[in-house]
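This is the structure I have questions about; it appears just below.
All protein chains but one are shown in place.
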């Protein structure tokens, strides 16, 4: 059953150095506040997993939290490169970063297989794609009925999944709405999970019958961090801060500037800093 | 794009003798009106597919529509046997019925694989289950990473999927709510699809963001048949007619009684007969 | 407190086996009756899951089918059937699966497929449904079933769902199944549990007023009794009252 903890306690109890950690949110509901807490707690050697390692992983990698990353598209969407991510891979700064690179289809299927308790995902993919030649985690099987060669990748079963969601009930159930990405799969496939939420409500009485809900007994820890997805967004609460995504390009461009920004805004900050984004943005989804 | 047709025209245009036909609805939203129309049009040689061939397939089999059935649980839930189904398998009446028997997990995975365009489904199933020895459509593969032996069954890709749903929009999109079963998968995996609905609405403007919707371009024909799931039910419209399910046990017990009932209620009836069930039951879901 | 039936004793004994923090995959009929009784008495936190996709449902009346509207209306949420079998059952999220049987052997292997030969059966039963994968994917399995020598047989005609196979560690050794398998069998006469070594079902508790002879007469194999056999506690007033009210509400609802 989910425990309600402070963000610091939730991260402290769920994540250890060297863990494989899947922080998901497909553009939407990215758990930025949780990422900052991991940085503040100076976790290291993490094996990060994420389809789209955007700003959140740029920050964690630049601050030396990670040894390895599994991903399928590494950029600042619509803006350009992730400078810290690239600096780590190309120049080993602040430390070497091993990569396990896939396509979106492969990772989406691998999360699905993880949630489904399977050892691997089987899909029609990587046909004519050279990634299959350079990544040993891409294999194939033949359909026993048609003989067709299908791609196979290991299921994703992280030590810890970290996600942000709209609501938790007092019972510890969690609601996601809108672009739900692979978060449910990431949590169901993981050994432990931490969920930050915009708000905690008494119950989920008025939801539609097929709402996307993670029951309390699938979650390790819940913590309420209003605005905790910023600069990502929370459908129904606040909009994506596209201006910040553009600004990040300059902030992260050089090492010193990045470190100074992180020192001021993350190391010297706390989860309560996110509340103003939740309120300030004000762009409640129509 | 979905065409709006009468039920007779929809069935006439979509289903031919000998087709494989998946009529789904897991207890909820079973397309009974469409089944009756298939019987009235005297389709034969159908290769039926359905996880739980309950009353709807008991009727179609008893009336000689089918040559073969793929299924995973054949009974009248909570009541007992399906007498016509059993008479066909055990005694070949009114004709022989070939079976392709599976577990629910196998069929659910096979529908999923059909929707996903895969040739087969791979799952952890049938361990220690003798069905794997008697059904040649159950094979296995080994995970290329762990070596684990996993079960494999062919994907379900029917010639025609037939389902009942709550609403269609004038644009031809279809909404399902509540126990959604495998209907989405059945439609997405099929070459053609017929959908009966409780009502047609102008648009879907006020739905939650993750509503279960089949877009117009995944459907061949839509027809409005209020009450068309009876004695099954439509969440938000009317309740399951459990008394009828119990009564069916007597109706279907002997061949003559069954035929007389079918003559009166199905052969001599039409889709408009279902309207009174939609209204009569009155048990609008709370 | 002897004013109760053997069937009531069976449902109550089965209900008692469920714990407040169990996640229970519920079959229709006796399992559903026992699981809801547990939820309405000693285990209010018990999570009930039906294969129709309804997660954490709290029906006020027992469903006739596995997908009555009542289940969805009282559920935390409802997922698709492929998701139910893939993420929730196969994903290893269920602690207890509750099964019934037409035929059962001493190792908890279950037949719900055919009586007689598969290709030329004497009687064709409904089939496995969810059972073959429930039997292997849930943390452990409770079986609830009326006891008779027709159902409790020396050899089942067809292996629909794996129990302990040929006994001992056959389940793990031959089939690679790491879940616990059948850990409790509740009948209208007694409670049996697998012997720790052989995995053969052994009587560990006898319902009040039932004799060993009656159990032996209704079992198709030479039934074993544990060294210490308890007497199943009588149903208490709350258990009986809640069970009867539940069944009365259900009967009224289904005849409407």
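To keep things simple, chains are lettered A, B and C as they appear, and every chain counts its residues starting from 1.
As a convention for this text, a residue touches a chain if its C-beta (ideal position, glycine included) is under 8 Å from a C-beta of that chain, and two chains touch if they have at least 3 such contacts.
Everything quoted here is computed from the prediction, not taken from an experiment.
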item: Contact list for the unshown chain, restricted to visible chains; value: A, B
item: Touching the absent chain when the full complex is considered, from A:62, A:181, A:228 or A:271; value: A:181
item: Candidate in contact with the missing chain, chosen from A:12, A:67, A:148 or A:273; value: A:148
item: Touch with the omitted chain, as defined above, among B:207, B:224, B:243 or B:275; value: B:207
item: Option touching the unshown chain, where B:173, B:198 or B:241 are the choices; value: B:173
item: Of A:20, A:72, A:166 or A:193, the residue in touch with the unshown chain; value: A:72
item: On subunit A, residues whose C-beta touches the chain left out of the figure; value: 26-28, 51-52, 71-75, 77-79, 81, 86, 89-90, 101-105, 108-109, 111-112, 123-131, 134, 148-149, 178-182, 184-185, 212, 233, 235, 239-240, 242-243, 245-246, 283, 285-286
item: Touching residues on subunit B - with respect to the absent chain; value: 1, 112, 115-118, 173, 184-185, 188-189, 204, 207, 209-213, 215, 217-218
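FYI, only the chains that are shown with their structure count from here on.
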item: Centroid comparison with subunit C (C-alpha atoms), farthest chain; value: A
item: Rounded Å distance, subunit B centre to subunit C centre (Cα mean); value: 28
item: Shared-contact residues (touching 2 or more other chains) in subunit A; value: 116-118, 207, 209-212
item: Residue numbers of subunit C (touch at least two other chains); value: 72-73, 78, 86, 90, 137
